[in-house]
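Contents: one structure, followed by commentary.
Heads up, one of the protein chains got dropped from this complex, but the rest are sitting where they should.
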Amino acid sequence: MKSFVYHQPKTVADAVRLLSQRDTMAIAGGQDLLGAMKDGLFEPGHVVNLKSLPGLREIRETSSGLQIGALVTLTEIAEHPVIRRDYTALAEAAESVATPQIRNVGTIGGNLCQRPRCWYFRDPHVHCLKKGGDQCYAARGDNRYHAIISPGPCYIVHPSDCAPALLAFGARVTIASAKGTRTVALKDFFQMPDKNLKGENILQAGEIITQITVPKPPAGTRSTYVKVREKDSFDWALVAAAVVLQIQGGVCRRASVVLGGVAPIPYESAEAAKSLVGKTVNVQTAAAAGSAAVAKATPLEMNAYKVPMAEAVVKRAVLAAAGVTG
Amino acid sequence: MPQQKMKRVKTTITVNGETREVEIEVPDIEAQWGDPSNMRWLGKRIPRVDGADKVTGRAKYTYDIQLPGMLYAKILRSPYPHARIRSIDASQAERLPGVKAVITDLTREVNYVGEEVAAVAAVSEQIARDALKLIKVEYEPLPFVVSPETAREPSAPRVTPQGNVRGGNPRERGDVDSAFSRSDVVVHEATYSVPPRSHCCLEPHGLVCQWQGDKLVAWASTQGIFSVRDELAGALNIPASNVRVICEHMGGGFGSKFGARAEGVICARLAKMAGAPVKLMLEREEEQLATGYGPGVTAKVKIAATRDGQLIAWESETYGTGGVWGEASVPLPYIYPVPNVRTRHFDISTNIGASAALRAPGHPQASFVMESAMDDLAHRLGMDPLEFRMKNDPNPVRQAEYRLGAERIGWQRRNRTPGAGSGVVRRGIGMASAVWGGGGGAGSRPTVRIGPDGSVEVRLGTQDLGTGTRTYVAAIVAEELGLDIKQVKALIGDTDYGYSGASGGSTTTASVAPAVKMAAMGAKERLLATVSQHLQVNPADLVLADGQVTVRGGSARTLTWKQACALLGKEGIEVQGEWNPNLQGSGVAGCQFAEVEVDTETGKVRVVRIVAIQDCGQVMNRLAVESQIYGGVIQGLAMALHEQRLYDEQTGRMLNPNLEEYKLPGSLDMPDIEAIVYDNPTGKVSGMGEPPVIPTAAAIGNAVFNAIGKRIHSLPITPAKVLEALGKV
Partner (left out) sequence: MDDERDKKPQDTPEEVDASRRTFLRNLGVSAALAGLLSSGAILEERRAKRAEAETLQAPPAGAAELRGTVRITLNVNGKSHTLEVEPRVTLLDALRDGLGLTGTKRVCDRGSCGACTVLLDGKPVYSCSVLAVDAQGKRIETVEALAQGGQLHPLQQAFVEHDALMCGFCTPGFIMSLKALLDRVPQPTEKQVREACAGNICRCGTYNRIFEAALDASRRMRRG
C-alpha cells in the first residue's frame, strides 16, 4: 500500500470538499478498498475517512419507511429486528455477504459502492478496458463468473449482495456533494458499462452516499434473497435474486425481481415481475417468472450455466417469498 | 563382542517430497512395540504436547521470530510469463531511506509470472515494498503458453528448446490388444482430468536469517531442517556445519516446503550484505505463484473386464502439467491389479512455474482417474461398484475395510441405478480406495538423556508439521520409561540436535518412531543396569513403570524414579538410538465412502457424510491419526468441489492467486465425517499422513454419479459442470 495522507473530516461538507480533489478516495469500512490498495489497484495519495463523520450510523424507522445511514454495518442490518421482519430480503442479503468479520466492519454505503471483483480488473498488471485499456479481457478470456446480460463492452458483474435487495424494495440513495444533497432512485444510481465504463454508478468525484431510504412496503409484502455460490463459507454470488411480492387474497399484486451476479448492475427484471402480477404464486408461475428473468440473457463462452441457474434461483425466491413450498 | 547380525532392508528416502526405495544394510536387532492394550500412552488418544503453546499464541513460528535490528525483505517478481530481462536499475531503490541491501543478479530470463527478479531488505516491510516499486526493470516479453492443451499444438510457442511435450515411452505388460478384443469382455473408454492445485499452507514459505561471523542461523518454515541446511550451505558455498536451521513450529507444508528454495538463498544473501538479520516471508500472492503446486493430469483411458467382473486390460495416455520442466506422472492403473497394461505418460511444458509434491504426489489424481473408470465400468457391467472392487482387490485389509465402510455409510441405501432418484435434490453414495507405502528410512539419530535429577529429554532434528511428531516422540520415551508424558521434554526442530530426514512421503513416523524407541530402550537398559547393581538384583527382574522401579517377585525394595536417577552420577546418561527396521512396516490401506446431495437446478453438490477408514499398523497417537484422516478428507473435499489454479491464456497470468477466488471450503461446507482408524495388529508402525487425502475426491465424484447418473469427468465438480452434464446448459 502506498503511503497516504489520512483525512478525518468532521462534517459531510468537509468530506466532499476533500473528495473533490484529485488523487483522493473515500474509505468507509475499508473491507473492499484496503485490499485493492494493497494490491496496488488504487494508490490514492489522500484517503478521506468517512467513519469520522457523525450521524451516518443510525437505522431510523419513520412512518414512510427506513432511513439507513451509509455507515451502518452489514451486521447491524442483518440483525435489525424490523429489517428482518419487514424487509426480509435485505436482512438476508446483508447476512449473505462475506463473513462475520467483514460484516462487522463493512458498511452498507461501501457495499453499494464497492468495485467489481472481475479478476482482470483486480489484477493491477492487466490494463483492461475499464481501467482505460483497449480490451475487455473477460470477453475472450475466462468469463465463468461474468455477466450473462450486458450491453458491453465490459462484462463485470456487480458484486453487491445488498444492492439487489434494496433495489427490489424501491430504495433511494441520498448523495452529498459540494453543491448540496440530492436523492436518486437506486435503479437510476447504477449504470451499465455502455453508459459508464470506468465506474458502476453515477457518483462523481466529490460525491458520497450519506443515506439510503427504503419506502415502507405495503401490507402483505413478503420478500426473500436467494444466493447460489460455489461454497457456503463466504463466496460471491454466482447468481442471486431478491424478490419482493405483495400478495393479497392469494394473488400477487405487486412484484419486483432483481438479480445479482448476472449483469454489470443489479439487474431488475420487469418481465419477471410482470409475469407474476395478477397471478397466484405456484410452481408454474414461479418457473415462468424464472424463464422471463433470463429471456434476454446472452451468455459468454464459459457462463451459460448461469442461465438455468438464474431461472431456478428466481423460481425459488418467488416461491420462498410467497411462502409456497416447491 | 559377538559379530553384529545384519539385515538387508528396503527403505524409503525422500527428496523434495518424492519418495524412492533403496536397499540398505542395517543391524538386525530384536525389538517390539508390544501389546497396545498394555500401554499407557502409545495407541491412546494423546492431546498434543505443544497444544497449549499453539492455542495461546505463545508458539513461535518462523513468521513470529523477531530479532533486534531485524530487517524485512521483499522479492520483486516477474509480471510476465516469459521474458528476457534487458536491464535492471535499482539505483532509486537503493537511495530510498531505510533500504539496506538490494539484489538484482537473480536471473536474465523469467519463465513464469512470479519468478524472482530482484530483492530488497529494509528496516520495515512497508519500506521494502516501497523500494520494490522503485526498481526499474526492462523486460523483453517472449512468447509463452500456459494451457497444456495449447502447449500440445504444433504451432504453440516452444517453452523448452526440446519442445513442449516430453516423455511418452510406452510401458507395457501382457498382451493388451488381444485382451481388449476378446469377445467376453466389456470395454469402457473415457477421459478424466484433474487441474493443478495449490498447497495453500497457511504459514507462507519464508525464513529469518542471521549471520554470526561466517556462521548462519536460519529459522525456516520447513518440512526438512536438514535439507534447508544443506541447500543453504551449497548455495552459499559454506560448510554445512556452519549452518544451523531451526523450525520449532510450522504452519503447514503439504509437500511444498523442502529445501531453502530461492527465497532462502535470497534471505541469507541479503542478511550477509546488510550485516543484519533479515526476515523474508512470502505474501499470499507469491505463495500462489511461486511455491509450487500439485500438477494436473489429463488421462485418456481404456479399461476392460470380463463379464463376470474380472479386470483384464488397461490402457492409458496421460498428460501431466508440472511447469517448464516438471514431471507429473501418475501411478496407473491404480490399486487394482490388471494383467494386461499399456501406459504412456507425457509431461507438458508450460510457463506456469514448477510443480511440487502435494500430499500423496500423483495418487489423488490417479485415484480420480482409476476410480471413476472403475465405477463407469461397473455400471456398464451392471455390477455393484463395491462388489466389483472387492472382486479385484487382493488386499485383505482393504477387504475388511470395505465391509466396515459399507455398513457405516449404509451402502444398501444407494441408488441401484445411478440417477434413479426423483425430486430436485438427488442423493447418491460412492466410494474409492487408497494405497500408500508409509515405511520409514534409516538415518534418524535421536538422543535420550536422563539427568540425575530425574529429568528426561529427547532430542532429534526432525520437525512437526502439525502432524504430531513432537507428541509421539515424547510419548514413546514416556512409555518406555514408565513416566508421565509431562515428564519428558521433546526437543525437535533444530539441526543442533541429531540428524533426521525431511518430513515427506509419510515416512516421518516410520523413520523417527523406531529410532526414538531404540534410544529410549537403550536409556532404560543403562538405567536399570545401574539400579540392578545398587539393589544387587538381576536387571531382568526389574520393572520400570508408573514412575518407579520395582523388583519382580514381590520384593519390597522399590525406588522412585527420582531415587533411581540419583544413582546415575553427575552426568546422567545419554543414549543415541538408530532406526530399527523391525519396528516399522510399509503398505497401508484405506477406503472412503461419500454421500452427497446434488441440486439438479443449481448444479450445486453438497457432501453430506464421509466415512473414512485408514490403517497404519501400530498406532502411536490415535487422536493425531484421526486428525490426519479428517484433514485428508477435508483437503480431498476441497479438491473434489473447489480447487483449481486458473491461468489466463491471453496474459499468462494466474487469475486466482489469493484465497478468495482460489476457493477453499470452510465451516459451512463441512460434511459429517466419521474417521475410523482401522486397527491392523502388525506390530509395526507405518506413516499415514498422506493416504487419507487420496480417495476422497473420487468417492465424491462417484457419489455424484450415483446421484444423477452422469459422470463429471474433470475436477472440480462445479455447479457449471453439473448443469452441463444434466443437459441444462
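Just so it is clear, A and B label the chains in written order, and each chain counts residues from 1 on its own.
To be clear about the criterion, a residue touches a chain if its C-beta (ideal position, glycine included) is under 8 Å from a C-beta of that chain, and two chains touch if they have at least 3 such contacts.
This one's a predicted model, so the numbers in the text were calculated from it and none came from an experiment.
Novice: Can you list the shown chains that the absent chain is in touch with?
Specialist: A, B
Novice: Which one touches the absent chain: A:R57, A:K131 or A:K216?
Specialist: A:K131
Novice: Touching the left-out chain: which of B:V159, B:L216, B:M250 or B:L583?
Specialist: B:M250
Novice: Which one, B:Y139, B:Y334 or B:W411, makes contact with the chain that was left out?
Specialist: B:Y139
Novice: In the full complex, which residues of chain B touch the absent chain?
Specialist: 45, 47-48, 50-52, 54-61, 63-64, 66, 79-80, 86, 124-126, 133-141, 199-204, 249-252, 254, 283-284, 465-468, 623-624, 626-627, 630-635, 650-651, 658-660, 664, 666-668, 670, 672-673
Novice: Give me the chain A residues in contact with the hidden chain, please.
Specialist: Within chain A, the residues that touch the unshown chain are 1-11, 14-15, 17-18, 21-23, 30-31, 34-35, 37-38, 40, 43, 45-47, 49, 51-52, 75, 98-102, 104-105, 124-127, 131-135, 198, 232-234.
In the analysis below, only the chains that are shown with their structure count from here on.
Novice: For chain A and chain B, let me know how many angstrom lie between their CA-based centres, rounded off.
Specialist: 42
Novice: Chain B touches which residues of chain A in the complex?
Specialist: 1-3, 117, 119-120, 123, 125-126, 137, 140-142, 144, 228, 230-235, 238, 302-305, 307-309, 311-313, 315-316, 326
Novice: Quick one: in the complex, what on chain B touches chain A?
Specialist: Residue positions touching the partner: 79, 126, 129-130, 424, 601-604, 641-642, 646, 648-651, 653, 655-656, 661, 663-669, 718-720, 723-724, 728-729.
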